[in-house]
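Note that one protein chain of the assembly has been removed; the remaining protein chains are unaltered in position.
Showing subunit A:
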Amino acid sequence: MDLKEEGRWGEPKGSSVSILARLEGTEERSCCLFNIFLYLVGLSTSPSAFCLRRRPTPSQTPIAAAVQLHRGVVRMRLLTHNMLSSNIKGVTNGFPLLIEAVKVVEKEVDFNEDFLKNMFVKVEWKALVEASRTLGYTELPESAEASMLDSDEFLRKFHHALLELHLEDGALVCPETGRKFPVSKGIPNMLLHEDEV
């Protein structure tokens, strides 16, 4: 099935080059095989057992192929957690959702300073701090203010918490009712039961 076009589309300003680089970059991954090994043989119960990392410089090592097996893509990020709340009937403050972490995954992504500076005013900082702690990352300061954005160290931590930590399995929990929204394969199920809407 397809849609046919009639009429005119807006005039493009030009094509974007950076995306190509991004696509190529994703092929150049390696990972902490040892961690995965530990996890697989059950020696590691650390929530950060998996650690997929994208190499800063391209390389054609055999390890890159091993990640293919692993498919590389992980989810759910804390940025997503930061915008969800419990909307059960009668609940007055369903934010932030508490987290029960069963499996946590880390994956390095490109650092985008402008994006972070933009996001800083938009995220609920306290919720992000709490959430990242639940996932085992304790580096974020309790409170933060705009002046901290000048610090590269701060930005890196913010970046890591917001975009590189993933809740793969567990649950999001309504802070008022304790109702659990299960998260499996990184996908939270926020569907409400009939008597909850």
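Assorted remarks:
The criterion applied here is as follows: contacts are C-beta pairs under 8 Å (C-beta built on N, C-alpha and C of every residue); 3 or more make two chains touch, one makes a residue touch a chain; residues count from 1.
In this section, contacts and distances are computed from a predicted model.
The protein name that UniProt records for the chain not on display, among "Vacuolar fusion protein MON1 homolog", "Ras-related protein Rab-3", "Rhodanese domain-containing protein" or "Methyltransferase-like protein 5", is "Methyltransferase-like protein 5".
Contact between subunit A and the unshown chain involves residues 1-16, 18-20, 22-23, 26-27, 71-77, 79-80, 82-87, 94-95, 107, 109, 112, 114-115, 119, 121-124, 163, 185-192, 197.
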